[in-house]
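Every protein chain of the complex appears in place save one, which is left out.
Each chain gets a letter, A and B, in the order it is written, and its residues are counted from 1.
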Amino acid sequence: MAEIKLEHVKKAFGKVQALSDITLDVKDKEFFVLFGPAGAGKTTILNTIAGITMPDEGTVKFDGKVMNLIDPAHRNVAMVFENYALYPQMTVYDNMASALRSKLYKTSEEEIKERIAWAAKVMKMENLLERLPSQLSNGQKQRVAMGRALVRTPNVFLMDEPLAHLDAKLRNSMRTELKEMQANLGSTCIYVTHDFMEAMALGDRIAIINEGNIVQIGTGDEIYYMPCNEFTASLMGDPQINIFKARIIEEAGGYSILFAVGEDAVNLPLPKDAGIYKAIKENGLEYVDLGIRPQNVKYAFEPTEGYFKASVYSYESIGNKSVIVAECGDYQLRMIAPNGLNVAIDSDVYIRFELDRSILFDENTKKYIVRYDEENFKALANNSEGK
Amino acid sequence: MKTGKQRTLYVLKNLLLLIYAVFALFPLIWMILISFKSDTEVFTTTFLFHPTLANYREVLIRSDYGRYIRDSVVVSGGAVLVSIIVGVPAAYALARYNFPRKEDLAFQILSYKFAPEILVVLPLFMIYQKIGLYDSYLGLIWVYQLISLPLLIWVVRGYFEDISVEIEYAAQVDGYSWYQIFFKMLVPLIKPGLVSSALLAFIFAWNSFTFPLILSSNKVYPVTVAIMKYLGTDSAHYGQLAVASTVSALPAMIFALCIQKHLVRGLSFGAVKG
Partner (left out) sequence: MAGLTLNHLYKRYDNSGKKKKTKNDFAVKDLNLVCEQGEFVALLGPSGCGKTTTLRMIAGLEEITDGEIYIGERLVNKLHPKDRNIGLAFEDYAMYPPLNVYENVAFNLRAKGVDKNEIDKKVREIAPLMQINDILDKMPVKLSGGQKQRVNIARAIIREPELLLMDEPLSHLDGKARQAMRTEIKRLINKIKCTTVYVTHDQLEAMSLADKIAIINFGVLQQFGTPTEVYDDPANEFVASFIGEPPMNILETTIISKEGTFFFTFENSNLQIAVPKRYYSVVSDGFKCKMGVRPMDVLIGGPDSKGTPEEIATFENLGDERRIGIHVGDVLMMLITEDEKRYKRGDIIKLEVREEKTHLFDIETGDRIREKTE
């Protein structure tokens, strides 16, 4: 197992700058997640660590040793590819044995047999060992690809969206299994995904990547509760966070916000919080972007004190709960509701924000300024790092 | 359960097919028959005759026939071998790498098959004379590349393109060197395409007539050209001609029968995506 460092890595493919300036530090035995939308450069980073791609600039270090010029075979990494890359002409057993049979990692046939038996048990695929890849389902191929990596003792495990092509049910159950395995393995692992649930569930730390740049690195809680900008806030959480423009007005004893709903403006008091009030005063904040997660938006179907009016755009189930999307002036606001409600489209709905859970972003730079209860969440994030 | 109407249709269909088969194969059958007839009987009899092995004795044992077969084998086999050694890496390069004017190059290689041999053979004759390749094994092997190389590259490229590049990455990460990956992993996967296109190329090379006719004379004498020898100056020994032709057609027929199953699969599999 090893500590992996990337320092100022740049890579271009033709005219496209895939990686702009990547600096990462993955600790030994850490489960590190690279998370971002498609095309962000996550696979390129993985390929650079594996040695499949050579960076234009910057260094790749394993335990302090520069690996730039060392070919993949000699880096001792185990990789799980997005479309599995199983050798089609070999059985599952031979696929898993292939690395151990190469000249570099030569292992005795008995030891190979032992290790494969162990990996097959962990991946629950003992009965598949004699099959050919063409005889396997997607879920089974994924297990073989992981099994092929597990039998080795590499410096680092590199996994490129291994769960991407599985259906939702299988993805969820495999994710939970992976979580259990990860605890047992105790190995350095770098995992690429575009699914935020995988990122949060599996990662000790997560690096958010967009368009070849690192946007933020932190624990799941840090990124979820204190996202460094609006882009990151929108990536984490399903349904997506609500962000809208608000104007802060000073009032007797505190502040309130004004935000536009069509022609009118709604005035909501900002609850008292030392951190928030300090930030407003020190930065002279007037126009901000307010972010509030769907769980913190409350609704009612009858006019209620403190609730403002909007109209139902849609009501959809997302599994164990449902989402109401309400149209409110130029905005669409998302909120959580239980399954099985009788909600008519285009009917009236009344909304209240739990502003004491909101996040403030800079209106121009879109960067994070402050959030409610920041102290407590910082403490929570630091504690969860010890998990 | 076939109805009366379906049964007559069935019989009719097969009858028509039989008639066509006889029509198509008749020249071949006639040729084989002639090879067993003596010169006198060639024109006078059809199916009933006194079979004789004299022609076979004359051609296979008394003449230089063995030498002609040998020359064909050397030239055709050599051509296919060179095509494989050059073509497989070329196909890999076309499949995997991106370089300027790649598709232009690929098209150019394919275009070698567009021109009929007779079009190019006269300029080649003059060039070969000048550079001393006239009437040599090397010369014919080289010019046969126009026949075998495009076919091989085209088919094998398709096969390479069907292998996802991640398999090569996986093998690299597993600790294999480039040579090991190429021979252990990739070659087995392109084998069907390679074998079927190589055999087809061999058949085409074997049957080539124009090139050896013009570009070689006494030293290198493939069997296609040699058959003309049995025409004779004053009369044609049809019997011997028939033997020479029949025996020369044998390798192609045998190969084709052996690989007929793989021929279609091997040639089309790699070509179509998805």
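In this section, contacts are C-beta pairs under 8 Å (C-beta built on N, C-alpha and C of every residue); 3 or more make two chains touch, one makes a residue touch a chain.
This is a predicted model, so every value here is computed, not measured.
K.L.:
Since one chain is left out of the picture, which of the remaining chains does it touch in the full complex?
P.N.:
When the full complex is considered, the omitted chain touches A.
K.L.:
In the complete assembly, which of A:Thr107, A:Asn172, A:Asn213 or A:Ser256 touches the absent chain?
P.N.:
Of the candidates A:Thr107, A:Asn172, A:Asn213 or A:Ser256, A:Asn172 is in touch with the missing chain.
K.L.:
If the hidden chain were put back, which of A:Thr23, A:Asn283 or A:Asn339 would touch it?
P.N.:
Of these options, the touching residue for the absent chain is A:Asn339.
K.L.:
Please give every residue of chain A in contact with the chain that is not shown.
P.N.:
168-169, 172, 175-176, 179-180, 183, 196-197, 200-202, 220-221, 224, 236-238, 293, 295, 313-314, 316-321, 325, 339-340, 345, 380, 383-384, 387
Note that only the chains that are shown with their structure count from here on.
K.L.:
For the complex, give me every residue of chain A touching chain B.
P.N.:
47, 50-52, 71-75, 77-79, 81-83, 85-89, 98-99, 102-105, 148
K.L.:
Which positions of chain B touch chain A when the two form their complex?
P.N.:
Touching chain A from chain B are residues 164, 166-167, 169-177, 180, 185, 188-189.
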